[in-house]
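Note that this complex is displayed minus one protein chain, with the remaining chains in position.
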Amino acid sequence: MPVYDGKELRIVGFLCNWCSYGGADTAGVARFHQATDLRIIRVPCSGRIDPLFILKAFQGGAAGVLVSGCHPRDCHYAEGNYYARRRLELLKRFLPVTGIDPERFEYTWVSASEGPRWQHVVQTFTDRIHKLGPAPLLSEPLTDAEMVEFQRQVEAGRGCGCHI
Amino acid sequence: MSQQKFLASQSIGSFLETLLREHRVLVPLCEGDSVVFRPFRKGGGLELTRMPTTSPKEATFPRVETLMSFTQKVSAPQEEDGGKERPEIELTEHLPQDSTVVFGSRPCGAKGKTIFSRVYDTEAVKDPYFIARRDNTLFISIACSAPETTCFCTSVGGGPADSTGSDILLIPVTDGFMAEAVTEAGAKLMESAFFDAGTQKAEEAQAVVERAETKLGQAQDFSNAREKLLKLFDNESFWEEMSAKCISCGTCTYLCPTCYCFNITDETAGNTGKRVRTWDNCMDYLFTLEASTHNPRSSKAKRLKNRVGHKFSYYPSLHEEHIACCGCGRCIKSCPAAVDIRQIVKSAQEYEDVNI
Amino acid sequence: MKGLEELKDKIHEILPDLDLVIGWEQGYDGLHATPLFIKTPEDVDRLIIGPLCVHNLATYLPGLKDKKVGVIVKGCDSRAVIELLQEKLINKDNVVILGLTCDGVINLTKLGRKIGSLGAVDDVKVEGEKLNVVIGDQQHNIAFSEVKQDKCENCIYPNALVFDHFIGEPVDRVENVGAEHQSLSDFEGKSFDQRFAFWKHEMSRCIRCHACRNACPMCVCRDHCVAMTRNPHWLSQENNVAENWMFQMIHVMHLTGRCVECGECERACPMDIPLMLLRRQMNRGVREVFDYEAGIDAQNRPPLLTFKVEEDNISEREW
């Protein structure tokens, strides 16, 4: 469906219903202009966000994923964002090994009243993703150059040594 | 035996390049620390000494194939349907068209497809996908000169230079291979100028094969395994003991040249979808899980029993005593727990029921 | 690993009260040990210990929940037992732990790189720091340190951390202790694009046999793994790079804060995919953020099952 005309990149947002989704609403009500790339998935609580949803989005070619929940201490469910914070922090620190630039993923806290902050977050994150450009795709075959490089590495001694 | 020709090691690359014009060419390649069958690339390397980690069955039975794809549309409301829309589905069948040459498989690996044929190409059942691939794939196998501790081809009706399933059999000799056409298609390929009829190293070739046969040692006699295994069908403690160390993964089945089970699933995205066939694994709990949640093979003991039983008992009883195993030993060699199928069959053969 | 006779004596002593004891025996050739399930005193004779005893036998414990089981563990294996106890996935009352001290176990992939094909090994002997590999009339003498498993290189836990009976004398180890494995910093030498391509290349080889999962002592979902269901539909059955990659992501995410780095996933992988890179990176994060290591103390709370209102090492990024 999406026709981006090179103007947009696929950015997925996961927002908790009570704070950040409300913050995005507040920003909308105040007509705070924002980049259009972001598509928001509403969940009840940041504690509902499985880091695997984020990886699933990257698997499907997302250029960036943004998570936002209630500020610590303000969770509607008292503790959900504390669990989220641990999970998301570890995901962020894990990403480099996969080759997905950890800058493509961010998590933050925006309350329902923080319309200006939401605008700032969206704009900053969107700008950042545009600087990084489209994400590398798992579905795209390796280039010839990459294949040759891997073969070279095998020959350099990682695997067996016998070749014709 | 038809006439043997010499294929020099140094001309293999050029020979394969000529094949690329008409065929997809799969060759064993080092990838990481494994040896896998991959499309041959001009100037690319080859790994012909180590036994490939994966079997060449991928050439005729890929890990995953799209059988068909479909698109769903909703037509405008039709009067004859009472003003309701009628879903329309467009189907596209993906019958394999490519012609493939597998170069560098071992005889055991090439033999695998013959075990498939007895199941997927019968009077009653014709699997068009398998048949199309099989009929469009040529195997240029290399006779085995270095049998491994896991090899037991001679115990299951094969041998280091068994040509069953191959189109050309190559026997390694100094500086190259002695080639022997097994099929007409193979003979046709051997008309290539890279095959030299002038160099004769038949004796050396013969010695190589004999050395390998010696190394393999005494073949295990599996002839009474069929009934012994059947007798043990209800012996739970025997199978629990045999399967104790099995971790229920799919290494054995997925690396096996003869395991032919598959799963079919439909995957959709929006209005489009596809029907995919993937390898399935009888060692997995889900293999026989029924919709009611009942599972006739709920334990790994029952599943291992099935795998061993199928290969050495049920299949032979259905298919003229042919054992559904080519003796390549991949299931032993790559098993994370070093489960040894030879030992299991032997234990079954030697089992004496103290209660009888 | 020392104390085979002492171990055998101990097993003879405790076997009458147990359903079985899990150990190792020689496998089909000189290079392979294989798990041994000891039920009778005669079985005890087949027991071996040594550098070939790579298998983490703790993996079998959750599947034997209703049995009284003795299990022989190396230091690294004992961490899996602790983690299982910590998560209440096994009942301590039903497990008798026989702890060993260990000088490292062999990595056959590394050995393969040294001597080519491992298909016909007759015998392997450890002589001091040397490994003597016999293939027919050939002999290969290799420094054991070069073919040890990665986890053994910087091992801090040569002795079983939890045990009911300790066999032999605990050893001290001081060299390189706790250092992060070299592979991670080596890998960081690559650009993000190179790393991404690396995994695409590795994942193209994955046959989705799930050996990594089933060999993992912490993968306790077993028959209910989310990789095997359409509800939820995280993965399709397709064996392609994207789905294989996603499977590994699921595996590593589900091991967050639980992985004891026993390396069984990588060892079990028939396609030699370097899965431990992923684990090490995740464990590095767990260490940095929570100052936590899995499988050290059964009283610890796994980091993802708890939280702190003020986290010590998570600084909220400002915008």
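First chain written, first letter: the chains are A, B and C, and each begins at residue 1.
Here is the rule we use: contacts are C-beta pairs under 8 Å (C-beta built on N, C-alpha and C of every residue); 3 or more make two chains touch, one makes a residue touch a chain.
The definition used in the following text is that contacts and distances are computed from a predicted model.
*Asks:* Any idea which of "Heterodisulfide reductase subunit A", "Spermidine/putrescine ABC transporter permease", "Sarcosine oxidase subunit alpha" or "Heme exporter protein C" UniProt assigns to the chain that's been left out?
*Replies:* "Heterodisulfide reductase subunit A"
*Asks:* According to the contact rule at the top, which chains on display are touched by the left-out chain?
*Replies:* A, B, C
*Asks:* Touching residues of subunit A against the unshown chain: what are they?
*Replies:* 1-5, 7-8, 10, 12, 17-18, 21-22, 24-25, 27-29, 31-36, 39-45, 47-50, 53, 56-62, 70, 73-80, 83, 87, 113, 119, 138-139
*Asks:* Kindly note down the residues of subunit C that lie in touch with the hidden chain.
*Replies:* 87-89, 220-222, 224-226, 229, 231-234, 236, 238, 240-243, 246, 254, 301, 304-306
*Asks:* Spell out, residue by residue, where the missing chain touches subunit B.
*Replies:* Touch with the absent chain occurs at residues 62, 64-66, 72, 74, 85, 267-272, 274, 276, 293.
The rule is simple: only the chains that are shown with their structure count from here on.
*Asks:* So what shape is it, when you link every pair of chains that touch: line, ring, star, complete or other?
*Replies:* complete
*Asks:* By the contact definition above, name the pair with the higher C-beta contact count: A-B or B-C.
*Replies:* Result: the pair with more contacts is B-C.
*Asks:* Could you work out which chain's C-alpha centre is the most distant one from the centre of subunit B?
*Replies:* A
*Asks:* Quick one: subunit A and subunit B, Cα centre-to-centre, how many Å?
*Replies:* Subunit A and subunit B have C-alpha centres separated by 41 Å.
*Asks:* By the touch rule stated above, which residues of subunit C touch at least two different other chains?
*Replies:* 112-113, 116, 201, 240
*Asks:* Could you pull out the residues of subunit A that touch at least 2 other chains?
*Replies:* 147, 150, 158-160, 162
*Asks:* In the complex formed with subunit C, which residues of subunit B make contact?
*Replies:* 31-34, 36, 49-51, 53-54, 63-64, 146-151, 215, 241, 244-245, 247-251, 253-255, 263, 265, 267, 276, 278-279, 281, 284-286, 332-334, 336-340, 342-343
*Asks:* Could you please specify the touching residues of subunit A with respect to subunit B in the complex?
*Replies:* Within the complex, subunit A touches subunit B at residues 1, 147, 150-151, 154-155, 158-160, 162-164.
*Asks:* What does subunit C use to touch subunit B in their complex?
*Replies:* Checking each residue of subunit C against subunit B gives 27-29, 31-37, 55, 59-60, 109, 112-113, 116-117, 119-121, 201-202, 205, 207-211, 213-215, 222-223, 228, 230, 236-240, 264, 267-268, 270-274.
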